[in-house]
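Shown here: the complex without one of its protein chains, the others still in place.
Entry: chain A
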(Lines give C-alpha, C1' and ligand atoms only; values in the text may rest on other atoms or scores of the structure.)
Protein backbone atom coordinates (compact mmCIF):
# COMPACT_ATOMS: atom_id res chain seq x y z
CA UNK A 1 0.00 0.00 0.00
CA UNK A 2 2.76 2.39 0.94
CA UNK A 3 4.66 1.62 -2.24
CA UNK A 4 1.97 3.44 -4.16
CA UNK A 5 2.68 6.70 -2.42
CA UNK A 6 5.04 9.13 -4.15
CA UNK A 7 7.04 10.08 -1.05
CA UNK A 8 8.53 8.29 1.92
CA UNK A 9 9.66 9.43 5.32
CA UNK A 10 13.13 8.19 6.06
CA UNK A 11 14.64 8.31 9.50
CA UNK A 12 17.34 10.90 10.14
CA UNK A 13 17.68 10.70 13.93
CA UNK A 14 16.39 8.82 16.96
CA UNK A 15 16.91 10.90 20.07
CA UNK A 16 16.43 9.26 23.44
CA UNK A 17 17.01 10.51 26.94
CA UNK A 18 13.58 11.44 28.23
CA UNK A 19 12.52 9.17 31.05
CA UNK A 20 8.81 9.42 30.40
CA UNK A 21 6.57 10.28 27.47
CA UNK A 22 7.76 13.10 25.22
CA UNK A 23 4.77 15.38 24.78
CA UNK A 24 5.89 18.15 22.44
CA UNK A 25 8.70 19.43 20.24
CA UNK A 26 9.59 22.80 18.74
CA UNK A 27 12.18 23.76 16.15
CA UNK A 28 14.11 26.95 16.89
CA UNK A 29 13.27 29.25 13.97
CA UNK A 30 16.68 30.95 13.91
CA UNK A 31 19.22 28.40 15.11
CA UNK A 32 19.97 24.72 14.65
CA UNK A 33 18.17 23.63 17.80
CA UNK A 34 15.26 21.29 18.42
CA UNK A 35 13.55 21.44 21.82
CA UNK A 36 11.50 18.64 23.37
CA UNK A 37 9.57 18.49 26.61
CA UNK A 38 8.35 15.58 28.67
CA UNK A 39 6.37 14.18 31.55
CA UNK A 40 9.79 13.74 33.18
CA UNK A 41 9.60 17.54 33.80
CA UNK A 42 12.62 18.33 31.66
CA UNK A 43 13.29 20.04 28.37
CA UNK A 44 15.98 18.67 26.09
CA UNK A 45 17.72 20.69 23.40
CA UNK A 46 19.28 18.95 20.43
CA UNK A 47 21.60 20.62 17.94
CA UNK A 48 21.99 19.54 14.35
CA UNK A 49 24.64 20.12 11.74
CA UNK A 50 25.88 18.74 8.46
CA UNK A 51 29.08 16.77 8.60
CA UNK A 52 31.62 16.75 5.82
CA UNK A 53 29.73 14.13 3.83
CA UNK A 54 26.34 15.84 3.77
CA UNK A 55 24.74 13.77 6.55
CA UNK A 56 22.71 15.66 9.10
CA UNK A 57 23.76 14.80 12.65
CA UNK A 58 21.76 15.46 15.75
CA UNK A 59 23.22 15.58 19.26
CA UNK A 60 22.01 16.45 22.73
CA UNK A 61 23.10 20.00 23.52
CA UNK A 62 21.46 20.55 26.89
CA UNK A 63 19.00 19.05 29.32
CA UNK A 64 17.09 21.66 31.31
CA UNK A 65 15.60 20.31 34.55
CA UNK A 66 13.15 23.28 34.50
CA UNK A 67 12.01 23.06 38.09
CA UNK A 68 8.41 22.63 37.02
CA UNK A 69 6.60 20.55 39.62
CA UNK A 70 4.74 18.47 37.07
CA UNK A 71 4.81 17.44 33.42
CA UNK A 72 6.09 19.95 30.89
CA UNK A 73 3.39 19.71 28.24
CA UNK A 74 4.43 22.20 25.60
CA UNK A 75 7.41 24.29 24.45
CA UNK A 76 7.58 27.26 22.11
CA UNK A 77 10.42 29.40 20.76
CA UNK A 78 10.21 33.15 20.29
CA UNK A 79 10.72 34.23 16.64
CA UNK A 80 14.21 35.51 17.50
CA UNK A 81 15.13 32.03 18.71
CA UNK A 82 16.61 33.44 21.89
CA UNK A 83 13.77 32.66 24.28
CA UNK A 84 11.98 29.42 25.06
CA UNK A 85 8.61 29.18 26.80
CA UNK A 86 7.44 26.05 28.66
CA UNK A 87 3.87 25.20 29.63
CA UNK A 88 3.44 22.83 32.57
CA UNK A 89 0.73 20.81 34.28
CA UNK A 90 1.80 22.67 37.42
CA UNK A 91 -0.19 25.58 35.85
CA UNK A 92 2.84 27.81 35.31
CA UNK A 93 4.70 29.02 32.24
CA UNK A 94 8.47 29.21 32.31
CA UNK A 95 10.46 31.66 30.19
CA UNK A 96 14.01 30.52 29.50
CA UNK A 97 17.02 32.32 28.13
CA UNK A 98 20.58 31.29 27.64
CA UNK A 99 22.92 33.27 29.85
CA UNK A 100 26.19 34.44 28.38
CA UNK A 101 29.23 33.48 30.37
CA UNK A 102 32.16 35.80 31.16
CA UNK A 103 33.61 35.40 27.68
CA UNK A 104 30.31 36.16 26.05
CA UNK A 105 29.72 32.55 25.06
CA UNK A 106 26.30 30.99 25.50
CA UNK A 107 26.11 29.12 28.79
CA UNK A 108 23.35 27.66 30.89
CA UNK A 109 19.65 28.07 30.23
CA UNK A 110 18.17 30.08 33.08
CA UNK A 111 14.63 30.85 34.03
CA UNK A 112 14.10 34.51 33.16
CA UNK A 113 10.50 34.60 34.28
CA UNK A 114 7.69 32.47 35.68
CA UNK A 115 4.17 33.34 34.54
CA UNK A 116 1.54 32.38 37.05
CA UNK A 117 -2.19 32.78 36.82
CA UNK A 118 -3.77 29.68 35.36
CA UNK A 119 -5.74 27.70 37.90
CA UNK A 120 -5.12 24.26 36.50
CA UNK A 121 -2.79 22.52 34.05
CA UNK A 122 -1.33 24.66 31.32
CA UNK A 123 -1.59 22.80 27.98
CA UNK A 124 -0.03 24.98 25.30
CA UNK A 125 1.95 28.15 24.79
CA UNK A 126 2.78 30.10 21.61
CA UNK A 127 4.51 33.30 20.51
CA UNK A 128 2.93 35.56 17.88
CA UNK A 129 4.78 36.06 14.58
CA UNK A 130 6.44 39.28 15.74
CA UNK A 131 7.28 37.88 19.14
CA UNK A 132 5.55 40.69 21.02
CA UNK A 133 2.73 38.51 22.29
CA UNK A 134 2.58 35.17 24.06
CA UNK A 135 -0.59 33.10 24.36
CA UNK A 136 -1.24 30.30 26.86
CA UNK A 137 -4.21 28.06 27.59
CA UNK A 138 -5.33 25.68 30.29
CA UNK A 139 -7.82 23.15 31.62
CA UNK A 140 -9.28 26.14 33.49
CA UNK A 141 -11.03 26.95 30.15
CA UNK A 142 -9.16 30.20 29.65
CA UNK A 143 -6.75 31.60 27.09
CA UNK A 144 -4.31 34.22 28.40
CA UNK A 145 -2.57 36.76 26.21
CA UNK A 146 0.65 38.26 27.53
CA UNK A 147 2.61 41.17 26.14
CA UNK A 148 6.35 40.57 26.03
CA UNK A 149 8.23 43.52 27.46
CA UNK A 150 11.91 44.29 27.91
CA UNK A 151 13.78 42.54 30.67
CA UNK A 152 11.64 39.44 30.46
CA UNK A 153 8.70 41.25 31.90
CA UNK A 154 5.28 40.02 30.85
CA UNK A 155 2.07 41.95 31.14
CA UNK A 156 -1.24 40.15 30.93
CA UNK A 157 -3.32 41.77 28.18
CA UNK A 158 -6.37 39.59 28.48
CA UNK A 159 -7.95 36.51 29.98
CA UNK A 160 -10.41 35.05 27.51
CA UNK A 161 -13.10 32.83 28.97
CA UNK A 162 -14.98 31.83 25.85
CA UNK A 163 -14.57 28.06 25.80
CA UNK A 164 -16.84 25.91 27.93
CA UNK A 165 -14.21 23.27 28.59
CA UNK A 166 -10.41 22.75 28.73
CA UNK A 167 -8.47 24.62 26.09
CA UNK A 168 -5.97 22.20 24.56
CA UNK A 169 -3.94 24.31 22.14
CA UNK A 170 -3.27 27.81 20.87
CA UNK A 171 -1.81 28.86 17.53
CA UNK A 172 -1.01 32.31 16.17
CA UNK A 173 -1.61 33.30 12.55
CA UNK A 174 1.70 33.42 10.62
CA UNK A 175 1.52 37.14 9.91
CA UNK A 176 -1.45 38.79 11.59
CA UNK A 177 -2.26 39.08 15.29
CA UNK A 178 -5.06 36.55 15.18
CA UNK A 179 -5.06 33.74 17.72
CA UNK A 180 -6.78 30.38 17.32
CA UNK A 181 -7.57 28.02 20.21
CA UNK A 182 -8.78 24.41 20.20
CA UNK A 183 -10.79 22.90 23.02
CA UNK A 184 -12.26 19.85 24.77
CA UNK A 185 -15.62 21.52 23.95
CA UNK A 186 -15.06 20.42 20.30
CA UNK A 187 -14.78 23.96 18.95
CA UNK A 188 -12.08 26.24 17.63
CA UNK A 189 -12.22 29.91 18.56
CA UNK A 190 -10.46 32.88 17.00
CA UNK A 191 -9.51 36.04 18.83
CA UNK A 192 -8.34 39.50 17.80
CA UNK A 193 -7.52 42.69 19.62
CA UNK A 194 -9.88 45.62 19.53
CA UNK A 195 -7.67 48.70 19.85
CA UNK A 196 -10.42 50.58 21.70
CA UNK A 197 -11.27 47.75 23.96
CA UNK A 198 -9.94 44.32 24.70
CA UNK A 199 -9.18 41.03 23.06
CA UNK A 200 -12.38 39.31 22.01
CA UNK A 201 -13.58 36.15 20.31
CA UNK A 202 -14.37 37.00 16.67
CA UNK A 203 -15.30 33.54 15.39
CA UNK A 204 -16.19 30.04 16.58
CA UNK A 205 -15.62 27.09 14.25
CA UNK A 206 -17.82 24.07 14.84
CA UNK A 207 -17.80 20.76 13.06
CA UNK A 208 -15.48 18.47 14.94
CA UNK A 209 -17.28 15.73 16.85
CA UNK A 210 -14.85 15.68 19.72
CA UNK A 211 -11.91 17.46 21.37
CA UNK A 212 -9.69 19.59 19.15
CA UNK A 213 -6.12 18.65 20.08
CA UNK A 214 -3.97 20.67 17.73
CA UNK A 215 -4.03 23.57 15.28
CA UNK A 216 -1.72 24.69 12.50
CA UNK A 217 -2.05 27.61 10.11
CA UNK A 218 -1.06 27.23 6.46
CA UNK A 219 2.15 29.13 5.60
CA UNK A 220 0.18 31.65 3.51
CA UNK A 221 -2.25 32.24 6.40
CA UNK A 222 -5.39 31.56 4.35
CA UNK A 223 -6.15 28.20 5.90
CA UNK A 224 -6.21 26.57 9.31
CA UNK A 225 -5.81 22.85 9.96
CA UNK A 226 -7.19 21.19 13.08
CA UNK A 227 -6.62 17.71 14.52
CA UNK A 228 -9.28 16.09 16.65
CA UNK A 229 -10.18 13.23 18.95
CA UNK A 230 -12.84 12.39 16.33
CA UNK A 231 -9.98 10.88 14.25
CA UNK A 232 -10.10 13.52 11.55
CA UNK A 233 -8.08 16.51 10.44
CA UNK A 234 -10.19 19.41 9.19
CA UNK A 235 -9.05 22.20 6.91
CA UNK A 236 -10.79 25.56 7.29
CA UNK A 237 -10.60 28.26 4.65
CA UNK A 238 -10.66 31.92 5.55
CA UNK A 239 -13.39 33.50 3.42
CA UNK A 240 -13.78 36.86 5.07
CA UNK A 241 -12.01 38.81 7.74
CA UNK A 242 -13.15 36.43 10.47
CA UNK A 243 -15.24 34.06 8.41
CA UNK A 244 -14.04 30.49 8.17
CA UNK A 245 -15.53 27.52 6.42
CA UNK A 246 -14.58 23.88 6.65
CA UNK A 247 -13.47 22.81 3.18
CA UNK A 248 -11.82 19.45 3.82
CA UNK A 249 -12.12 16.56 6.25
CA UNK A 250 -9.06 14.27 6.10
CA UNK A 251 -9.84 10.76 7.27
CA UNK A 252 -7.98 7.51 7.61
CA UNK A 253 -6.58 7.91 11.10
CA UNK A 254 -7.72 5.06 13.29
CA UNK A 255 -7.45 6.71 16.66
CA UNK A 256 -7.32 10.25 18.06
CA UNK A 257 -5.21 12.66 16.05
CA UNK A 258 -3.03 14.47 18.58
CA UNK A 259 -1.04 16.73 16.33
CA UNK A 260 -1.11 18.46 12.98
CA UNK A 261 1.57 20.59 11.31
CA UNK A 262 1.35 22.55 8.08
CA UNK A 263 4.69 23.04 6.36
CA UNK A 264 5.73 24.71 3.14
CA UNK A 265 6.39 21.34 1.60
CA UNK A 266 8.66 20.78 -1.35
CA UNK A 267 8.14 24.29 -2.57
CA UNK A 268 11.48 24.34 -4.25
CA UNK A 269 9.37 23.88 -7.33
CA UNK A 270 8.04 27.37 -7.95
CA UNK A 271 4.43 26.35 -7.88
CA UNK A 272 2.13 29.25 -7.12
CA UNK A 273 -0.87 27.14 -6.37
CA UNK A 274 0.95 24.97 -3.84
CA UNK A 275 -0.37 25.31 -0.30
CA UNK A 276 2.26 23.11 1.28
CA UNK A 277 2.00 19.84 3.21
CA UNK A 278 -0.05 18.79 6.21
CA UNK A 279 1.44 16.16 8.51
CA UNK A 280 -0.70 14.42 11.12
CA UNK A 281 0.01 11.93 13.89
CA UNK A 282 -1.77 10.41 16.86
CA UNK A 283 -2.89 7.33 18.71
CA UNK A 284 -2.64 4.95 15.79
CA UNK A 285 1.11 5.57 15.62
CA UNK A 286 1.06 6.51 11.92
CA UNK A 287 2.46 9.73 10.45
CA UNK A 288 0.52 10.84 7.37
CA UNK A 289 1.47 13.60 4.96
CA UNK A 290 -0.89 15.26 2.51
CA UNK A 291 0.01 17.66 -0.27
CA UNK A 292 -2.42 20.55 -0.87
CA UNK A 293 -2.81 23.03 -3.69
CA UNK A 294 -5.35 25.61 -4.72
CA UNK A 295 -8.03 24.38 -7.05
CA UNK A 296 -7.96 26.89 -9.89
CA UNK A 297 -10.36 25.06 -12.17
CA UNK A 298 -13.40 24.45 -10.05
CA UNK A 299 -15.74 27.14 -8.79
CA UNK A 300 -15.71 25.51 -5.37
CA UNK A 301 -13.18 26.75 -2.85
CA UNK A 302 -11.98 23.28 -1.93
CA UNK A 303 -8.24 22.74 -2.31
CA UNK A 304 -6.85 19.73 -4.12
CA UNK A 305 -5.45 17.25 -1.67
CA UNK A 306 -3.64 13.95 -1.97
CA UNK A 307 -1.94 11.66 0.51
CA UNK A 308 1.74 11.59 -0.42
CA UNK A 309 3.40 9.69 2.44
CA UNK A 310 2.49 7.31 5.22
CA UNK A 311 4.76 6.02 7.98
CA UNK A 312 3.27 3.35 10.25
CA UNK A 313 4.69 2.58 13.70
CA UNK A 314 6.91 5.67 13.67
CA UNK A 315 7.33 5.15 17.41
CA UNK A 316 6.57 1.45 17.43
CA UNK A 317 3.42 0.62 19.37
CA UNK A 318 3.45 3.98 21.12
CA UNK A 319 1.23 7.01 20.53
CA UNK A 320 2.75 9.94 18.70
CA UNK A 321 2.04 13.14 20.63
CA UNK A 322 3.50 15.76 18.37
CA UNK A 323 4.58 16.17 14.74
CA UNK A 324 6.23 19.40 13.53
CA UNK A 325 7.77 20.51 10.23
CA UNK A 326 11.05 22.41 10.46
CA UNK A 327 10.38 26.09 9.67
CA UNK A 328 13.93 26.98 8.64
CA UNK A 329 15.01 27.65 5.09
CA UNK A 330 16.94 24.74 3.69
CA UNK A 331 15.42 22.30 6.16
CA UNK A 332 11.80 22.30 5.03
CA UNK A 333 11.92 18.60 4.29
CA UNK A 334 12.54 17.70 7.94
CA UNK A 335 9.77 16.51 10.21
CA UNK A 336 10.17 15.84 13.94
CA UNK A 337 7.93 13.56 16.03
CA UNK A 338 7.73 12.83 19.76
CA UNK A 339 6.05 9.85 21.35
CA UNK A 340 4.93 7.99 24.43
CA UNK A 341 8.16 6.00 24.20
CA UNK A 342 10.01 9.13 25.33
CA UNK A 343 11.75 9.33 21.97
CA UNK A 344 12.14 12.29 19.65
CA UNK A 345 12.64 11.25 16.06
CA UNK A 346 13.51 13.25 12.98
CA UNK A 347 12.42 12.23 9.48
CA UNK A 348 13.12 13.50 6.00
CA UNK A 349 10.46 13.43 3.33
CA UNK A 350 11.84 12.37 -0.01
CA UNK A 351 10.66 10.98 -3.29
CA UNK A 352 10.10 7.23 -3.21
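One rule holds in what follows: contacts are C-beta pairs under 8 Å (C-beta built on N, C-alpha and C of every residue); 3 or more make two chains touch, one makes a residue touch a chain; residues count from 1.
As a convention for this text, contacts and distances are computed from a predicted model.
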Protein name (UniProt record) of the chain left out of view, among "GPI ethanolamine phosphate transferase 3", "MIP18 family-like domain-containing protein", "Protein AUXIN SIGNALING F-BOX 2" or "Acyl-coenzyme A oxidase": "MIP18 family-like domain-containing protein"
Thinking of the whole complex, not just what is shown, which of A:16, A:65, A:107 or A:312 touches the missing chain? A:16
Can you say which of A:8, A:71 or A:280 touches the chain missing from this structure? A:71
Of the residues listed, A:182, A:207 or A:283, which one is in contact with the missing chain? A:283
Residues of chain A touching the missing chain are 16, 19-21, 39, 70-71, 73, 89, 120-121, 123, 139, 166, 168, 184, 210-211, 229, 255-256, 258, 283, 316-319, 341-343
